[in-house]
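The complex is shown incomplete by one protein chain, all other protein chains being positioned as in the whole.
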Amino acid sequence: MSESPLKRIWYSTKNLLFELRLHKTGLIGLIILLFYTIVAIFAPYIAPNDPNKMQLADSYAYPEWFAIFPKYRNLPRNIFLNIGYHDWSISIEGDNLSVDEVNGYTVIIARCSDHTSYGSVLMEYSFNYSYDPPRRFEGEIPYRVDIYDATGSYVRIKCFIITPSGRSYELYDSRPIAYNLSRLDAPGTYDARDVFLKIKLGFSPHDYLGEKIFNEKGTYTLRLLVQVFTVKGDGYVEVKLANKTFRIYGMLYGLLGTDNLGCDLFSNLVYGTRISLIVGILASIISVSLGLIVGLIAGYKGGITDQILMFFTDTLLFMPILPLIIAISVFIGKSLYLEIALIALLSWMGLARNIRAYVMSLRDSMYVEAARAIGASDMYIVFRHILPQLSPLIYISLVMRIPGAILLEATLSFLNLGDPSVPSWGRMLYNARYAGAFSRLMWWWVIPPGLAITFLALAFILLGHALDEILNPRLRVRR
Amino acid sequence: MLSNEKRHLKFAKLRTYALIAVLLITLLPYVMFLRPTSAGEVPPEQEQWKWEPYGPRMDEYLYSIITDYDAQLMAFKAGEIDTSYIQAARLEEVKGDPNIYILTYQTFNLQFLGINCKQYPWNFTAIRQAVAHLIDKERIVREVFHGFGVPTDSPIPPVFGAWSNPNVPSYPYSPELAKQTLLEAGFTYDEATGKWYDPNGNELPTFYIQVPPAEQAPWLYQEAQMIVEAAHSIGLPLEVEAIEFQALVSQIYSRTFKSFILYLGWARIPTLAYELFRTDGTWNFWGISDPEIDEWLEKFYYTTDIKEAQQWLWKVQEKVAKLLPYIPIYMGVANVGFRTDIAGIVLNKPVGGQNYLTLLNVHRIGMPFGGRFRDALGSDPRVLNPFTALTGDEWAVLDMVYESLFIPNPDDVASDYPWLAERWTIEEVEIGGSKCTKITFYLVKNATWHDGVPFTARDVNFTFWFIKKNQPAQMYAKAFEKMIKTEVIDDYTIAVYINGTSWAYLYDLNVAIVPEHIWGNETLLEEHGGWESWDPSKVPHPSVPGLTCLVGTGPYIFKDRKLGEYILLVWNPNYWKRHPEKGLSLSFKKVDEMVYSGTPITVELSVTDYMGRAVGNASVVIEVIKDGEVVKSVSASHKGDGVYTASIDTSGLTGTITLKVMVSQKVGPGELKISKETTVNVLPLWRKYLPYAGAGVVVAIVASIVVLLLRKRSLS
Partner (left out) sequence: MSTTSSLLRYMARRAVDRVAVLFLSLVLQFLLLRVLPYYVLGIDPSFFFLNPNLTETQRELIRKQFGLDEPLFSQFVKYVLCLFTGRLGYSFYTRRPVISELLERLPNTILLLGTSTILTIIIGLIIGIIAVSKRGSRFDATVIGTSIFISAFPVFYIGLLLLLIFGFYLRWFPLAGTVSRPPPKDPVAYLADVLWHLALPLTTIVVAGAGGFALFIRNLFLTQLGEDYVLTARAKGLSEREVMYKHVMRNVLPPVINILALELPGIISGAVVVETVFSWYGVGRWLFDAAMQFDYPVVQAVLFIQVVLTIVSLYIADLVIAILDPRVRLR
């Protein structure tokens, strides 16, 4: 009798787990739960990407493993090139030009001489492309132009792509730059989605440039042309080029493809575990604590306190929960903790009633009477005699309340009332519904999050049932 | 709620129902630009279409209410609806479809960075100017919007043509210049710590750009991110604050926001400027207060000369562009898809969306008249009451029923095209020692309401006073507030006197005109909850069966509706702008050109409608006119296949008579009519016997000659 309550809770938990081992359903539930917990804890290691990172591949990309089907085998893959000094094959035209590598930059220096001169540096990089035409590509050309004592000189940078059959497209043109300019931080860019570029190349604004340009298989050449015009004098012109990037966005990506913004769906799925678990467990703990406190006070104190508390409990029981939460979320704002609080605050009533009834019966039992007779304080009686009796009920309620909270959270997120800054499964489904996953029949986007919710909820339900069987001996005996 | 606002892009009508909608457009997914272009082939008929102010060509207009955008797009692709707004992200899904073409046009939506000029450190003009230098508008348009957008520097964007000042100070993207601006204004930068200090020596704290979170509007977030990165490159402690959209709007209205990127939807005429930049302007969220601007704005607003108003607005823009209460970024663009068998879409020139005349001109290729146009609404119009309607979807329906005094001219959207008012004059007069504006409207004379009651100046007068009295929030504008009196000069002329002088009054007055005999019927309104609470489309018309109280002068009549599902409108056969070729045609199959009096005239004629279909349910009356007087009238009977016959008794008639055939067909609550005349020569009866008589005479003569000859011979 000298053990502390905490220790007793520990022992009972240990016993419980031991007994659970013998229950098939409980064990299944426990294993599923364990799996989810591991996923939630190690989400950053399991998920290959930040769930909010956009443009990892083209939007609406297919899962990578689709490549086993012949139909999808040739879909474009991500090709991200980062081309530096050593990758280029460089040819120089003009005797006053020199190209060198300085601190990782490709530096072109054109010295002025006694006559105006016009020179150019041609840099080429070839790569192989052997997939279907992609929809999107883009590139960046970070450069810096410095003109030293050579006013009137100018630099012009152009970028082309040359297809295997020799067609050439001008992707970028800096136009003559006759002043000092740094575009190292905000590099010159070109994007296949750019309407002006499409028109310039003679396509319709609604065409995909990628499909038009990369429609052959073979060796493509990126060509960077730096033209330098120098005036007479002693000055010089310096052009500094950082690594040039070139990206073709693939249509095959990750385990579950990408969404409309090019975010990794699998990472979203993994991180969603955290939200569901947090919401489920926190909401359940708060709600059970509330129910316990109200039920205990009402049941133990009785009288007017009991009546007031139960009146309040009944009122809340009569309120429609989902509509109320929807209205409050819309009016007040969306945040994860608000959501948890709302779910918890509107779901403790049933438990409070049960506990009250139970406490009432205990209060009038012989040993409580006896304890009271020897002058035990209320606190002592509650903690010593009543709480331990309640523990099975609390255990079961704790577990059984979680699936409800998880489903409610998913529903709210699906109605776009969830916290928009956290990735959750409900939110994934909301995005799927309103970003076109359905009309594209992207089942790999629609089905996993829902199943994830279902199995998590199921784990808790199974666990709850098992606990119920263990802790509610009545059921066990009579079956 | 947000999807509703898309409709806003459709008709840039002259109306001030801008309200919040304007700010809500925010979440319009990437909208785009350019001259009209297309994904599929634009049918030549659409490309070469010359608009006509007549119509409507279609017989029926069906609005399906499809709140789910996916379902709408599917329906469009399946050909169940004829047009759909295409979100830029979804362009790809319709791109390859040979049955769909897309029109892309610039809208009046300005994206801008709005700033709370009263909040530290945004209250430094130099900070605002520096941030303006940090916005790479070209790059934003190219990278975030793929080129679908028009970067703009002027607070009143170039879409407004003459209203926009092209020479305002601009802020080219350049972190260097941003830094320089700050240093010149007395800010100091500590290279060692990388901290900025304001002119008073205080360290510059972190300040924010507020945008809805990436999930809600990824492009806004991305833009803010780009600006912030540029700011970091010169050490400015600017950050992005993601804030729930509703909360942001609420902060804007209570003026507690920091700075935000959103959209502003302008009306065709930028009167909004008056409220945006004036010290106590109702939409001066930024809190700028400049006596000079105030003075110019007063002059801008209170002059009757539009040219002068434009000049004042130019001055305002110059100053505003210096003070930068908001930094314009770019003008938006919309994509609208059509099935390839649809032509007659009228786009405003040079920019600015579909014109109202689209309603009259739109038709199916190969079928100039008739048929049903199937459109979609993104939300169920909750109320079809012109005085309380709020969303674009609600107005999309109301626009087909009610008309206003003038509309934008599709050939030059900045000018006006007369509509219910044939013309108007604006004068300055003096009443009781104060200057007033007198606007006289000369109305069209042949317009009638759907129920047949003629449209007159009294209806216009009633509408004006109705608005003045009841102050409906969406229509009550300054002109009504300051309206002193009106004069109904005759049935088709009305003069309005408004205190003060302003060119903008004219635009304030261009509201949907409602019929006095419905809206002035107080018992009717009372019975159904009063002007604010009733929905005229749900109340049957007091006298004409089959009509509701939603009667206007417009091209379409509200016919049928299933709440939440669809709204069906049918064309108005009595429309005052009815297409001259949209009617019946009548051809005579057989008419006797000449009859003798007493013999009946047989008339056989066939009646077909504007689609060449035989009309079997017409009533055909033939009037017999002799010497300009109707002698009798006969009705023809239908023999099948649109052929009617009649026989007209001619006894007692002689000479040339005119047969006037009048055909009328009941169409909905109206009638189609055609009449044609033909002449018939009725000969007197004796002429019928003349040949016999002649013959008799000849016989008699011959006989007498023979007799004479015989007698002569016998005598000799």
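Should a chain be cited, it is by its letter among A and B, assigned in written order, with residues numbered from 1 in that chain.
Basically, a contact is a pair of C-beta atoms (placed from the backbone, for glycine too) under 8 Å apart; a residue touches a chain by one contact, two chains touch by 3 or more.
Note that the structure is a prediction, hence the values are computed from the model and not measured.
**Q** Just one of A:L97, A:C263, A:V422 or A:L462 touches the chain that is missing; which is it?
**A** The single option touching the absent chain is A:L462.
**Q** Which of B:S64, B:S233 or B:N521 touches the chain that is not shown?
**A** Candidates B:S64, B:S233 or B:N521; residue touching the omitted chain: B:S64.
**Q** Taking the full complex into account, find the residue in B:Q210, B:Q310 or B:T388 that is in contact with the omitted chain.
**A** B:T388
**Q** To test your reading of the contact rule: which positions on chain A touch the chain that is missing from view?
**A** Chain A touches the chain not shown through residues 311-312, 314-316, 318-320, 322-324, 326-328, 330-333, 403, 407, 410-411, 414-415, 426, 429, 432-433, 438-439, 441, 443, 446-447, 450, 453-455, 457-458, 461-462, 465, 474, 478-479.
**Q** If the missing chain were put back, which residues of chain B would it touch?
**A** Residues 1, 16-20, 62, 64-68, 70-71, 74, 246-247, 249-250, 253-254, 272, 275-276, 281-283, 379-380, 382-383, 385, 388, 390, 471, 473-474, 476-478, 481, 508, 529, 532-535, 560, 562-566, 568 of chain B touch the chain that is not shown.
The working rule: only the chains that are shown with their structure count from here on.
**Q** Report, in whole Å, the distance between the mean C-alpha point of chain A and the mean C-alpha point of chain B.
**A** 44
**Q** Taking the complex as given, what residues does chain A use to touch chain B?
**A** Per the touch definition, chain A meets chain B at residues 52, 54, 59, 135, 185-186, 189, 191, 193-198, 204-206, 208, 260-261, 330, 333-334, 420-421, 427, 431, 433-436, 438-440.
**Q** Name, in rising order, each residue of chain B that touches chain A in their complex.
**A** Where chain B meets chain A, its residues are 32-34, 37-39, 69-70, 73-74, 89-93, 95, 102, 104, 136, 139, 142-143, 146-148, 173, 175, 213-216, 218, 222, 229-230, 233, 242, 244, 246-247.
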